[in-house]
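Comments concern the structure below.
As you look at this complex, bear in mind that one protein chain is not there, while each of the others sits in place.
Chain naming follows the written order as A and B, and within any one chain the residues start at number 1.
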Amino acid sequence: MSTDVVMPQMGESIAEGTVVRWLRKVGDEIDRDEPLFEISTDKVDAEIPSPAAGILTAIKVHEGETVPINSVVAVIGGADDVATAAPPAEAAPVIPAPTPPAAPPAAPAPPAPNSLAAADPSATAAVERVRSSPLVRRLAREHGVDLSQVTGSGSGGRVTKQDILTHIDRRPAAASSAAGPPPPSVAPAAPIGPPPVVSAEGTAPTFDAGQSSVAVPMTVMRRRIAEHMVASRRTSAHVHSIFEVDFSRVQQLRKAHGARYEQAGTKLTLMPFIAKAVIDALRAMPIVNASVDGDRVVYKRDINLGVAVALESGLIVPVVKQADEKNLLGLSRAIADLAGRARARQLVPADVQDGTFTITNPGGFGAVFGLPIINQPQVAILGVGSLEKRPVVVNDAIAIRSIAYLTLGFDHRLIDGVVADQFMGHVKRGLEQFEESIV
Amino acid sequence: MAEMTYLEAIRQGLAEEMARDERVYAIGEDIGAYGGAFKVTEGLLERFGAERVIGTPISETAIIGAAIGSAYLGMRPVAELQFIDFVACCFNILTNFAAKSRYRWGAGVPMVVRGPCGGGVSGGPFHSANPEAHFLHTPGLKIVEPSTAYDAKGLIKAAIRDDDPVLFLEHKFLYRRVKDEVPDADYVVPIGQAVVRRPGDDVTVVTFGAMTYTALEAAEQLAQRDVEVEVIDLRTLSPLDHETVLQSVAKTNKVVVLHEAQRTGGIGAEIAAAITERGFEHLDAPPVRLASLDTPVPYNPGLEAAFRPGVEQIVAAVGQLVEY
Partner (left out) sequence: MPTSTATRPSDDLTRDDRLELYYFARLTRDIEERLAVLYRQNKVVGGLYRSLGQEGESVASAYALAEDDAVAALIRNLGSLIVQGIRPRAVFTQYMAKGTSPTRGRDLNLHFSHIPDAGGPIVVGPISMLGDLVPVMAGVGLGARMRGRALVAMTYIGDGGTSTGAFHEGMNFAAVQKLPLVVIAEDNKYAYSTPVSQQMALARIDQRAEAYGIPHEMVDGNDMLAVYDASRRAVERARHGDGPSLVGVDTMRMRGHAEHDDMRYMSKPLLDAWKARDPIARYHAHLVETEIATETDLAEIDAMSRAYAEAEADLAEAEPPPEPDTVAAGVFAGDHFQPTVEIVYSPFREKRGTPRHAPASEAGS
């Protein structure tokens, strides 16, 4: 009796996932729920636990390969099964797959109890062809790009020319040199005319990896960040507004109530205060808690606050859902919990979905202020600069205060400067005159 | 170098060719003492005489027939149709006799059939035609339509010197509205070569004739939004310069084909098809056609404006392509 290990559906809209790393090798004895492999999807990176105990008899999808959800990526069997294991990498169709995965066997084994994917009836329907264009498909072929790896910013999520060019640009040279042809810009000099024979002959890589440089493939997360950031830059009309905020009162409150929070199991950091002030400001100015959908403005009922967490390999933004319903303690706990799980790679897809506004904290590493890029499809992001004691003029006297610069990056398509500054004024007031009763 | 109108440039080109080559002559209705309905041939009768500026009865078939026969005898006739709409009256002899002659028996018919085309002047159903599509489907016939005075002179001279029949479409909206620098020196604009009127990286607009100016106006507006449109003026409609179009599409990957004639079965369909066939893998969006409605050309200015594609439609179409 063997159990198939499948690519899980990590989010409703997810059609495929990439195996980033196998944590065990064929022949290993595996416990149920033991981390078996790491995956990366459009939404999240995650460690996938084994659905059953037994011997890892076959690995069907290699590291770096992307397959549709529900594809079998490995088989867990009894000790005897090793010998009969199927050759690797044959069974699962690699994206882009012209047809949906093969129909399930006539008498399928009952799904493993904790198989994430097996329960989802819409699974196969999600395996759809990546929307692109003839040009994009040609570029993908010439540059050896798996289109499913490229985030589409065009209508209906279509991968546009710019998307794939950005993707190719951000890729290490070594990867593209294998597949060949010319530099990523779409060459007007490319041969035109009948028949559309595409030359795939070799060409010089952008970089010569060797003596003076080393080319290393980007991690999946790195590529995702790159794509998302560029897409955001292209989508939104970014404007930044910087406010100086006096955190002296917040610092006093932290000092006064820190111990009590500690007893409740959480540390009273700066972030819950900022979050609270932001939530109040968002409630007052719903346009900042909105999205653009074509010609429409979509106002979000919930305030789902994303808080960026820096990881060794990149950055992830877990989301505090319905943050406006939480008190300072609740916020404090939620933020701490998400940050902790992010660092432990234990986030589930739901943890990173549906954010409506994001706070990022470049000041944590010393930046006086940052000019953050909006996390799409949101329309604003708050950057928190480093908290420093500075001499400031108070009542015509020089005083020492805890000061930080807060930056609002906002999408001018929706938000005008006046609105942004009113919002920031709201945040500033909220922090400088923080209501002690809330704490 | 002198600044002159599109109309004056055609006249000058024709006169220069008549002076250069005694085989060149003009034939058509009212082209003599009156100088033609639009005065393109004004002054030619006085200069070259009735032998070479031949006014005819209202007989389009006779005009083309006479042109064909005389061309067989080595002449280089330039036949005027008072409005290009009347080319329908001589469709048979032009398409069956003139255009097929070389292929059938090797006898070329070096003649130019020229006439005012196009709308925008409330000419109504019989004085506004853009008939290129009828003739695009006629092997053996070349079609040109200049948009500038420079090209008008250079192309009329090239058409007269061409060894095959050339349908020379003069956009009447441009006759006196367009004025540019035209060299005094003898020059030709080669048949079969399109030109890029405005370079751009984002979207290609392929057009010709008066629509070139509409496209340029739209491009100017789009530039304000950081959308750079490349405008191609085809100049020759048959044989089409596919290479210039395809090279542009290879750069921009998105294309609007714009023309003033009706949409269905128009030259835009041919261009779009050629782009799709030969440049499929350069396309990042489907080719878009912008053309007039599938109705006769209406008379009332408001109706005609609603019938023809304008700047707004171009801006909208390009905008959609950018977003695609």
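The rule is short, and it goes like this: a residue touches a chain if its C-beta (ideal position, glycine included) is under 8 Å from a C-beta of that chain, and two chains touch if they have at least 3 such contacts.
Quantities reported herein were computed from a predicted structural model and do not represent experimental measurements.
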item	value
Chains in view that touch the one left out, judged over the entire complex	B
Selected residue (touches chain absent from view) among B:75, B:189, B:261 or B:314	B:75
Touch with the omitted chain, as defined above, among B:4, B:64, B:113 or B:182	B:64
Absent chain, residues of chain B that touch it	23, 25, 51-52, 54, 56-57, 59-75, 92-93, 96-97, 100-108, 139-140, 142, 162-164, 239
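Operating definition for what follows: only the chains that are shown with their structure count from here on.
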item	value
CA centroid of chain A to CA centroid of chain B, Å	55
Chain A-touching residues of chain B, taken from the complex the two chains share	242-243, 246-248, 250-251, 253, 277-285, 323-324
Residues on chain A engaged by chain B in the complex (per definition of touch)	133-138, 154-155, 158, 160-161, 186-188, 190, 192-194, 196, 198
